[in-house]
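Left out: one protein chain. Kept in place: all the others.
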Amino acid sequence: MADTPRVTFALTEEQEMLRQTTRQFLEDRVSPTVVRELMETETGFDAALWQSGAELGWHSLAIPEEYGGAGYTFAELSVVLEEMGRALFPGPFLSTVVMAANAIVLGGRDSQKKELLPGIAMGESMMTMALFEGPQGATTDDIRMTAAQDGEAWILDGVKKNVLFGHVAGTIVTAARTPNGLSLFLVPADTGGLNAEHVPTLDATRKQANLTFSGVRLGPEALLGNEGTAGPVIDRVLRLASVALSLEQVGGAQWCLETSVEHGQTRFQFGRAIGSFQAIKHRLADMLVSVEHAKSTAYHAARIVDDTDELLVAAPLAKSVCSEAYLRAASDTIQILGGTGFTWEHDTHLYLKRAKSTSLMFGGVRHQRRLLAEALGL
Amino acid sequence: MADTPRVTFALTEEQEMLRQTTRQFLEDRVSPTVVRELMETETGFDAALWQSGAELGWHSLAIPEEYGGAGYTFAELSVVLEEMGRALFPGPFLSTVVMAANAIVLGGRDSQKKELLPGIAMGESMMTMALFEGPQGATTDDIRMTAAQDGEAWILDGVKKNVLFGHVAGTIVTAARTPNGLSLFLVPADTGGLNAEHVPTLDATRKQANLTFSGVRLGPEALLGNEGTAGPVIDRVLRLASVALSLEQVGGAQWCLETSVEHGQTRFQFGRAIGSFQAIKHRLADMLVSVEHAKSTAYHAARIVDDTDELLVAAPLAKSVCSEAYLRAASDTIQILGGTGFTWEHDTHLYLKRAKSTSLMFGGVRHQRRLLAEALGL
Amino acid sequence: MTDTIAAEKAEALVTGKIDELLSGYDPSMDPQEFWGRQYDLGLAWVQYPEGFGGLGVSPKYQSIVQRRIEAAGAPTWNRQINLLGIGMGAGVISAHGTAEQMRKWLRPMFTTEDMWCQLFSEPGAGSDLANLSAKAVRDGDEWIVNGQKVWTTLAHIAKWGMLPVRTDPDVPKHKGITYFIVDMEADGVDVRPLYQITGEAEFNEVFFDDVRIPDEYRLDDVGAGWRVSMTTLMNERVAIGSRSLPRGSGSIKDAIRAWREYEHDDPALRDELTRLWAEWEALRLTVERANQMRKAGIPGPEGSTGKLAWADLNKAITAFSVELMGWDGTLYPGGYELHRPTEFEDSGSPQRNFLRARANSIEGGTSEIMRNILGERVLGLPGEPRVDKDLPWKEVPRG
Partner (left out) sequence: MTDTIAAEKAEALVTGKIDELLSGYDPSMDPQEFWGRQYDLGLAWVQYPEGFGGLGVSPKYQSIVQRRIEAAGAPTWNRQINLLGIGMGAGVISAHGTAEQMRKWLRPMFTTEDMWCQLFSEPGAGSDLANLSAKAVRDGDEWIVNGQKVWTTLAHIAKWGMLPVRTDPDVPKHKGITYFIVDMEADGVDVRPLYQITGEAEFNEVFFDDVRIPDEYRLDDVGAGWRVSMTTLMNERVAIGSRSLPRGSGSIKDAIRAWREYEHDDPALRDELTRLWAEWEALRLTVERANQMRKAGIPGPEGSTGKLAWADLNKAITAFSVELMGWDGTLYPGGYELHRPTEFEDSGSPQRNFLRARANSIEGGTSEIMRNILGERVLGLPGEPRVDKDLPWKEVPRG
């Protein structure tokens, strides 16, 4: 293996400012009450909130300047993602800004980029990607749906499952096999033959839908970039999504750690703050270690996304380490909070559900470790 | 899967008496000082001790009465094995009484049984089995050595590794492939062309040798039972050896638990017995749980060895659970004892080394779980 | 010799009563009527005195009763229906109650006419059960109760509640507690559902606002409530830790179902599944061993480890089942619906079971408390220095 790229972990002043304004905004506008209200809805987002985020520049951060973006890097976006994870931000940010936007940046024709990216940057578009058809979907090999050619048109038939905010997105970027390989298609939500059905989720703050394509007919302009070239694009988007989820997980795990520590300091039993008991104190020390390790892998991955080779190592590394850290932090927080943490009323369960469901998305920890082993040649 | 056979866990009065006399004998005669003295020798056993054990009836317990044994079951033998594990009994008991004796009982011709079993039962014979040629040897598939036929004679060439007490045994039961399949051969230690080389072991209380067969010429009487029928015999012996090791592991793990608990009660730090700290207390509670679980699997396996189907489940279950429990108990005991437990002078390291090496013999825990999964159809 | 004769006599007595019970059984009979007859014949708890649902013989004969009734196809599920009454309350009342109290409460409990609940936990107490704040003040022949309890199963359908409260805040916490049986239909008792992370409300919050309890509903002496509570809890923990199950049942069954349903064949997942199977089987064999040893009268440490081991393992297995489901595990079929079940819901989707299992290491004694108990009572390790032992309750720091 080549030398490991060194990254600079410290935030720049600008990034630090972004972190502060993002956290402040989320504390003001995305309180647990707001999260719970949106959780009860079927669409799970709030248009005004979505627009406000875009106005803060979140959506445009990693979009190239020539397409209406701010031209920053994933490192800046990572700051927002971590804070979103901490606040359990509800809405199709991951599916629009991390996934669809990057698919277009990486795979789209220049005209498509010009047409679509500014809308994302300005917060006008909500998008998603419809990739997998079954529960174990995690790599391009799992994509089976075919697109048949009919003259200049493409006909799509099949069902895409677990599409993040698939019933809310205005445009769906979907993947299908064409004669020349794997291709991506841009499908407006109102296309005839396309039906989106909301499915209730374990983590009700992140909605999903199953999309049924029944003879969906698309013109040649629907093809994202060139036919048969989508494989590497999807691969990369999946890795970026994994890194994005890792950052969210870090933010959520940090919330769990802080919540548990505060409980340990203020809850008294047997005449002592319970954090003075080694059973609690040592569990929290272990949680601290594991959250700090998670941060290191997520921050590292966020800073090397442009190094394609290293990303093959860094993305599954981060996703596996952060998933385990978050699951453990959330589960241990319930334990430390005792009965309280098991109530619907307390917010911890929202984090537990986020932890569990993000750990499963785009392949669970053992899948991630398989990817990592491949990248390491083990 | 069929209904699980129910076993009776409580010891009979006779078994309980056997346990008491065995423990008493081992405490009197096999002190840690004795274990350490034998550990320093190359042969690793004591003839007088060996003979005394036989006089107590240990060697004859599970040998049929018609061949000079006492005709008890593996349940009785299991009592002795557990106590031996607790005392780190040094000597070729496993290789002679559990392995070679059972190979002869299961695979031998009646004449061979009559000739060989009484000597084992009376403590006159020390034997072993030479099965594997490489570090991952765990099943009959791993046996590659061939025996060539020369008229009525068999010629053995090859190297058998990790033979327990292979430089001490008077008779070696070795496995080789013959034209009709896998066969076992009885090889007297003084046979021409056979060379045994002692190899130092991690657990110095259980010796090993590598055996080199250079044109070893054996008469037809050397064949144990019939040619080509050794596969099921070896399979079963390996399972019995696994169960035997599980029982040893339980005895050793129980020693670790008791040693740690006593230390927790009597060692003071910060003005308190260290067992009053939850860090120690909870670790010991977990050790208790894991040792009790280990006991249940080992006792269960020891009581169903005659149920061939159930043994396919029970043996790898016991070996995997007991290996992990013992490793953890020994490692945690060092931690609880602190620096003391890391000294050569304290006995804990002898248990750690026993734990590690027994966990590896006849296949490590993941191999055992593979066997278990096969038996369960997973 | 005398023992043998006495044993033969006892067995004959029990067998005769069973014959009498079953000879009068008819499949169309209302179960409550059957249980009433069972009680009246002394076959509810054979070890209790005659006239209180028993025959005054060794409790070991109860298993004969159970077996015979099951074999006859007659109803045996009153224990499941009224678990907190029959499983915990009966033992407490028989150990600490007067004859009058036993007469009043045992029969309708056994027949399930009167459902029972247990009012121990309080928001401010948690694992420190003895730190309870709900209080009772004496007023002539009555006591006036105020305070809040929480995590009360089935409180909304219970007629009677087991209620330890503080009657003297000026003595150390364990000494100022008195144990009452409270009429859950009395004025001032307010039962509200407590929704948990699955959306279900298996539990309730119970508020007491000047609730009056007659002194004759007091169990044992004023100030003896901690001892009475301990009897109750021990019964509960042994019950949780000693459920004997067939091989491969319980949560591992869900995991294996998911393994097959999703057609997995990744050896790394298989290894983990097999590891969990092995741990679960080791637990099962340990429970079986403990039950055998208990019956044989030689109980050992294996009888105390079940609750702790089960909690951790059930959490791990239910989490793994969801992992096997991949994307399907991110769904929650039907969505979360806040509702109030009227019986114990033993299982649901793997996702629901995963969530529900998070409480296993909290309910019925947290795993931390269980480890303390194993360490101190089973292994004989010393307790921690206590800062609250000798202080008057009202002076102990809390929060």
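We call the chains A, B and C, going by the order they appear; numbering starts again at 1 in every chain.
Here is the rule we use: a contact is a pair of C-beta atoms (placed from the backbone, for glycine too) under 8 Å apart; a residue touches a chain by one contact, two chains touch by 3 or more.
Note that the structure is a prediction, hence the values are computed from the model and not measured.
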Shown chains touched by the chain that is not drawn here: A, B, C
Given C:Ala268, C:Met293 or C:Ile373, the one touching the chain that is not displayed: C:Ala268
Which residue of A:Gly275, A:Gly339 or A:Gly363 touches the chain not shown here: A:Gly275
Candidate in contact with the missing chain, chosen from B:Arg109, B:Arg177 or B:His349: B:His349
Hidden partner chain, touching residue among C:Gly73, C:Pro123, C:Gly188 or C:Pro385: C:Pro385
Chain not shown, touching residues in chain C: 266-268, 270-271, 384-385, 387
Interface with the undisplayed chain - residues on chain A: 1, 4, 6, 8-10, 261, 264-265, 272-273, 275-278, 280-282, 284-286, 288-289, 292-297, 299-300, 317, 320-321, 366, 369-370, 372-373, 376, 378
Residues of chain B in contact with the chain not shown: 132, 134-138, 161-162, 199-204, 208, 266-273, 277, 279-280, 327, 331, 334-335, 338-345, 349, 352-353, 356-357, 359-361, 364-366, 369-370
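Here is the rule we go by: only the chains that are shown with their structure count from here on.
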Centre distance in Å when chain B and chain C are each reduced to the mean of their C-alpha atoms: 43
For chain A paired with chain B, centre-to-centre distance based on mean C-alpha positions, whole Å: 52
Chain A: positions in contact with at least two other chains: 277, 279
Chain C residues counted as touching two or more neighbouring chains: 368, 371, 384
